[in-house]
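Shown next, in structure tokens, is the structure this report addresses.
A single protein chain has been removed from this complex, and every other one stays in its place.
Now for chain A:
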């Protein structure tokens, strides 16, 4: 870097320097744009970034329209809302997702989405601790850890940050970490159903995880953004596990079950029983962060969220979920029919495909070049993702079917 003009004397944040490249999903987009420049008429099918595609149910948008119209009236105008979220929405979240699990509305903090909450939780926890992540995992956990200063230097040889515990999750161990091998991290990021592998942890696995956290004094940050996609009886919330209230925070989102990726709404649950080593309640400090570094989710989005959680709303979004899961089934069948080993797609809208002996960015590039389909290379989620490709099941049915055909054709060609 040089200074032809004026350089300030403000040093660049050394944590930012530790980041290896751009955030994963904008990088995927860059590749898409380059591909479009090369093939301007290509009919690109995007099964990369997990972006919802189906319109919102009308009863949800009508609620938002009503609320918006109210903002133009004296009676319906609302200014600042509580930073923790509208009371009615906090209560609805507690009632719908945590009934009988002892979670109170006051422990629910509404946000503008899980990605934002993850950073706020890192801001809360501070730089002087060590995180553990599943490997592979949603990149925001590692990236936010680097940014906040927890992660240490990147070790090129192993493709890992020095101070992060990477807990490999592969088919050999039923996509659950071998906890006895893990050192004692302060924070454990755990996503179930998992992005990118699609695995939903079993009750037994989560009991092990809670036990591990309890024995080691760790805090679990449990990402349940895809819990609405669970089709079997895997737990939907960490708080279904006895003792979890003392060791876990749960983060979730309206993005993937309600199509709110652009509307922006999510929540985080911090139980009152969760205490720092000096006995101070974590929820107190999280509240302080929410009041100081945030100013509440958009009240319009919150009105929409409340509508989603009504009985009618829940029915309506369920049909969206079913739609995407049918997409997943189509993709799984198509890929499996070619003899590929395919994971996920049963409890999550992601299909995790194994290409043994491959470099995932090469597979990604080849699929893109030859079929104009965007996927996500597994190594973008960590070294444990190498040899895998994540295929997202969000898309319009005919695109999914078209994509399946193209993939079948490509892989059939390659085999013969």
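By definition in this document, contacts are C-beta pairs under 8 Å (C-beta built on N, C-alpha and C of every residue); 3 or more make two chains touch, one makes a residue touch a chain; residues count from 1.
Throughout what follows, contacts and distances are computed from a predicted model.
A.B. asks: Not counting the visible chains, the remaining one has a UniProt entry; which protein name from "Aminotransferase class I/classII large domain-containing protein", "Fanconi anemia group C protein homolog", "Small ribosomal subunit protein uS9m" or "E3 ubiquitin ligase complex SCF subunit" does it give?
C.D. replies: So, among "Aminotransferase class I/classII large domain-containing protein", "Fanconi anemia group C protein homolog", "Small ribosomal subunit protein uS9m" or "E3 ubiquitin ligase complex SCF subunit", the name matching the hidden chain's UniProt entry is "Aminotransferase class I/classII large domain-containing protein".
A.B. asks: Decide which residue listed in A:115, A:137, A:234 or A:327 touches the omitted chain of the complex.
C.D. replies: A:115
A.B. asks: From the list A:45, A:132 or A:297, pick the residue that touches the absent chain.
C.D. replies: Spelled out, the listed residue whose C-beta touches the missing chain is A:297.
A.B. asks: Looking at the whole complex, which of A:202, A:287 or A:358 touches the chain that is not displayed?
C.D. replies: A:287
A.B. asks: Using the touch definition up top, pick the residue from A:69, A:162, A:203 or A:315 that touches the left-out chain.
C.D. replies: A:69
A.B. asks: In the complete complex, which positions of chain A touch the hidden chain?
C.D. replies: Considering the whole complex, chain A reaches the absent chain at 1-3, 5-16, 19, 22-23, 25-26, 49, 51-58, 60-61, 64-65, 68-69, 71-74, 76-87, 90, 105-106, 112-113, 115-116, 118-119, 123-129, 140, 143-144, 147-149, 184, 186-187, 213-214, 216-219, 246-247, 259, 261-264, 272-281, 283-285, 287-289, 291-301, 304, 394.
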